[in-house]
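Encoded as structure tokens, here's the structure I'll be asking about.
A single protein chain has been omitted from the complex, and every remaining protein chain is retained in its original position.
Take a look at chain A:
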Amino acid sequence: MRRRAVLALAAAVLAAGCGSPAPQEAPVAAVAGPHNETDVMFLQMVLDHHRQGAELVALAADRGRRPEVRQLAARMKQQWADESRTMTAWLQGWGAPLEADQDAGVHAGHGDLHSLRPSDIEELKAAGEADFDRTALSLLLGHLHNTVEVARMESGKGANADAKALAGQITTTRQEQVQQMLKLLAS
């Protein structure tokens, strides 16, 4: 919605011949160099993780009892949005689909287990004040561990330098967040 409004505004400004462009998100730098199927799968899977986790992180940013939980969730939400924009542009640049083909059998047997289920989100929504932070942090930790696994798969088997750099950055930032969340859970 908001993006559409911004685009409409930008179009209007351009049409009016005004020189200064409307404030927009910086364009994503094009991805260079060759890539392999691991690079594609990595981007598709992390995009999918971010989609799955969107509601979780929004709930935590909004309803977290402790300010540290809300701040951390808000940072993660922004980070996922930025990464998603980059990853979408890269996949499009490669002419690859944004989602893994569900029929390829790659996720068979494991897709559901490693996913956040709608019931998990419902449990978080229903959590009382005493349980909210623990539930949110436990779900977020599990979610981040899964993202780190995919990033480490990319670091090991990917081919594209940009995608591998992104994977390294994801591993590093997630490990820091894991540490913060484990600390919050234990305090």
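Following the convention adopted for this analysis, a residue touches a chain if its C-beta (ideal position, glycine included) is under 8 Å from a C-beta of that chain, and two chains touch if they have at least 3 such contacts; residues count from 1.
The definition used in the following text is that contacts and distances are computed from a predicted model.
Hidden chain, UniProt protein name from the list "Cellulose-binding protein", "Peptide/nickel transport system permease protein", "Probable inorganic carbon transporter subunit DabA" or "Thiazole synthase": "Cellulose-binding protein". The hidden chain makes contact, of the residues A:Gly33, A:Gly93 or A:Gly142, with A:Gly142. Summarising the interface, chain A meets the missing chain with residues 37-38, 40-41, 95-97, 100-101, 103-106, 110, 113-114, 117, 119-120, 123-124, 131, 134-135, 138-139, 141-143, 145-146, 148-150, 152-153, 157, 171, 175, 178-179, 182-183, 185-186.
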